[in-house]
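In what follows, a single structure is set out as structure tokens and then discussed.
Note that one protein chain of the assembly has been removed; the remaining protein chains are unaltered in position.
Per-chain numbering from 1; labels A and B assigned in written order.
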Amino acid sequence: MIKVTIDDKRLEVEPGTTIMAAAEKAGIFIPRLCSHELLEPYGACRVCSVEIEQNGRTKVVTSCNYPIRSELTVRTNSERATKTRSMVLEMMLARWPKVKVVKDMAAHEGITQARFSHPLVDNNENACILCGRCVNICRNGVRQNVLSFEGRGSSRQVSMPYQQVPAECVGCGACEWICPTGAIKMIDDPNGSADWDRIRRAGMVVTRELILFDDDQCQMRRKGTSNLVDVMNDYDLLPVHNYRFGSHPDAKFVQSEVFASKFVTNGLPDGCALGCDMACAHAADDFELQTGPDKGKRVIVDGPEYETVGGSTNMGIFDPRWILEMNYYCDNYGIDTISFCTLMAFVMECYENGILDKEKTGGLELNFGAKDAAMEVLHQMARGEGFGLVAGQGIRRMKKKFAEEYGADPKFLQDIGMEAKGLEYSEYVTKESLAQQGGYGIALKGAQHDEAWLIFMDMVNKQIPSFEDKAEALHYFPMWRTWFGLNGLCKLPWNDIEPEDNAQEKEPHKVPKHTQAYCDFFAGVTGREVSADDLITMSERVYNFQRIFNLKMGFGTREHDAIPYRSVGPVTEEEYLSRQDRYDEQLKELEGDSVAGMSTAEKLQMLRKHREDRYAKLLDAVYLRRGWTSNGIPRIETAKKLGIDKVDGLVELLKEHGAH
Amino acid sequence: MAQLKIEPEKIDAIISKWNSDAEFTIEMMQDVQDLYRHLPRQALMRISKATKTDLGRLYHIATFYKAFSLEPRGEHSIQVCMGTACHVKGATRVMDALARTLDVEPGKTTPDLKYTLEGVRCLGCCSLAPVVAMDDEIFSHVDSSMVTRVMRRHERTMRERGEEGDA
Partner (left out) sequence: MPKLDLNNFKQEAQKFRSNLDAIPSSLMVCHCTTCLAAGAQKVHQALELELEKRNLQNKVRVKTTGVTAFCAMGPVVIAQPSGTFYGRTRPQDAPELIEHVAEGKELERLLFKDKDGKTIARQEDIPFVAKQKPVVLRNRSVLDPTDINDAIAHGAYEAIFNLLKKETDGEAIIDIIHRSGIRGRGGGGFPAGLKWKSARKAAKERLEPVFVVCNADEGDPGAYMDRSIVEADPHSLIEGMMIGALAVGATEGFVYIRREYPLALERLSNALDQARKKGLLGKSILGSDFSFDIKIHRGAGAFVCGESTALFASMEGKAGEPRAKYVHSVEFGFRDKPTVLNNVETWANIAQIINNGPEWFASMGTGDVSKSPWSGSSGTKVFSLVGNVEYTGLVEVPMGMTLRQIVFDVGGGVEGGRKLKAVQTGGPSGGCLPESKLDLHVDFDTLQEAGSMMGSGGLIVMDERTCMVDVAKYFVDFLMGESCGKCTPCREGLSCLHEILHRITEGKGKPDDLVLLEDLGAMLKDGALCGLGQTAANPVLSTLRYFRDEYDAHIEQGRCPAGVCKALIKYTIEPDKCTGCRLCVKPCPTDCISGEKDKPHTIDHGKCIQCGTCMDACPEDAIRVE
């Protein structure tokens, strides 16, 4: 710590603290113009000049960017400092006599009229005063490089190339928001929104946080969702070997930094959604393909997203180049990376268990980690030949085939075949997360995380500890997340960046400040005031309708919300033993000391019973909370309350399935 | 010299000469400026793409450095040295005389795109002050009464060179 004296107040600061920050700490305000909390110090306006004394020498410096590195004395109102500041403001007043912020600041220094005329006097009230805030927020804040300076000296101005709005400008409005004089006006009014200004202000809530906190939170802008690889591996949630394990020492080879620094070299978003300040979707550029029809080509690969990396570790593959290659071909073949990875992990476990062999795979050795063979299966799937014809049918049909044709144990296949409602699981190990088990199991489309991605709040942030919390979360979040789908919005900016004080909120996992921003957004677009609860109601209506639609198609009952046991607990003794301490502990809490003498097989059985019971209870609780019957069917009164009962035949369908 | 049709391959050749290195965008732009006497928009776009440098930055560079111009400069450049030594020996009078003769403001190009008249900071020939550089021909001890003569002499030099070039 370094001792500083500012205007006779003494304090100690960390080395590198700027004088301005230190002064703020001491409760002294230094006037400023180009400086802003969202921006790196720029040091251009010089309004924040102060006089410092160090080793008997004095000089005037700008407080916004002067780092304190050794003991010093600062005078914010010495004669020299004041003279510099006043003269700077007097010149600005001479050039921009009508600009309010200039007038106010000059008046504060006792100047109401400049003593001289300025050759470039500009009487516009909203003149640009060249503070550079807009350029800096555009380039360094929202990282869009749309605004820049033009010319030099007295002809310097803020501009866009050739005075035209470039295609890269997404109209985020950050420049208008940060401009102290109103010189920048957005002239766009997309689709006749009711209150465009309100929409942009709501957006700035998130923009501001992204600029200030993203580098310390998730690094979505630099790494995108792949940042989760590191977190999931640390928390034992990264699927390895068909969800048997939750971490692996080799995960370091595919962690986010590898992709961010070695492959995603252009640093640009892939343009997933123009206008997004988070811009988390990246692309690996100039990537040379090693296999398949495009072998030898240098291509751009979108991603990789977390799921694609997690899917690969699930197959026991820890090779970043292979992951990009697989990502590329899945994209080009029109195959979902998650489904491919999860079904291949299942195939590999079957191969290792002897359910499959080389004869059945057409000569491919498909152990965990067999990356070349796995890539070949991908190509075969696309070509519709060989073992690709089998794998390409997905886990649900493979289970049937393997049991019926290869005589495999259907119960084992059911336990390890990671699908629900026929859709392959996405890439999280849910054994310890009851909430996520429900999230996968109850989801309308099958085992995907989009509807209820609760694993992070459950296991990393530990925000929903009790059974009731989890059941409530399984009501609230699927509805909340459905709302994004209803409005065509991405949910990542909702909780992949959080306000600085989010942890102090009553319900931090809901990120209340952002929920409010979305209410403002909705009102800004439609002109209709809404509360956070209103948003949930909108979703409930659709969600229940979708559930009933499932019912009509033969899927919407409790039995369809069942999940494979691998996602609930350890299936094999090997799995149990790999986390024996954890499981023993849990059993001891439930059953007392009697557990001590049991064999692993017995303990495995006992744990399974507990966990399956617990899942069943969760379903009961969630159904109740949603106004459904114990068979998972919306009650008629629920349908009435939501106003969807008027749909032809809907009530009859519900009655048919025992709802009342 | 009259090189105003923009050929993308020539621009790309310049970019490759500097290895598409973003640290050498200024050099690329100088080469383009020499080739076309200005920076065509298409050239900036190509440099931007090849070097992964945003157009805004290139535009700032193009309007920041004196070497660049977004509008075509004249076929011949007339540079009046405005260094201190030339100033104290009457460079301002020479500049005024040239501006009058060409009927063009300093820094501007004649409407027929023949001459661009500009003041430049020291050419480093202070012993010859006042100095005027017409293209790469340097005229020394120029005074305001000499400008027409000097221009005629330069035209002759250019003609002779052209004939040499043709032969």
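Keep this in mind: contacts are C-beta pairs under 8 Å (C-beta built on N, C-alpha and C of every residue); 3 or more make two chains touch, one makes a residue touch a chain.
Note that this is a predicted model, so its numbers are computed, not measured.
Shown as candidates are A:Ser155, A:Asn191 or A:Ser466; the residue that touches the absent chain is A:Ser155. In the complete complex, the hidden chain is touched by one of B:Ile15, B:Met29, B:Leu102 or B:Leu117, namely B:Met29.
Of the listed residues A:Ala21, A:Met87, A:Leu212 or A:Val460, the one in contact with the hidden chain in the full complex is A:Met87. Although one chain is not displayed, its contacts with subunit B can still be listed: residues 21-27, 29-30, 51, 53, 57, 60-61, 64-68, 82-90, 93, 96-97, 100, 120-129, 131, 136, 138, 140, 143-146, 148.
Not every partner is drawn; the one left out touches subunit A at residues 43-47, 49, 59-62, 65-67, 80, 83-84, 87-88, 91-92, 94-95, 115-120, 130, 132, 149, 151-156.
Throughout what follows, only the chains that are shown with their structure count from here on.
In this assembly, the C-alpha centroid of subunit A lies 52 Å from the C-alpha centroid of subunit B.
Every residue of subunit B that touches subunit A in the complex is listed here, in rising order: 41, 44, 52, 54-60, 63-64.
Within the complex, the subunit A residues that touch subunit B are 139, 145-152, 159-162, 166, 168, 266.
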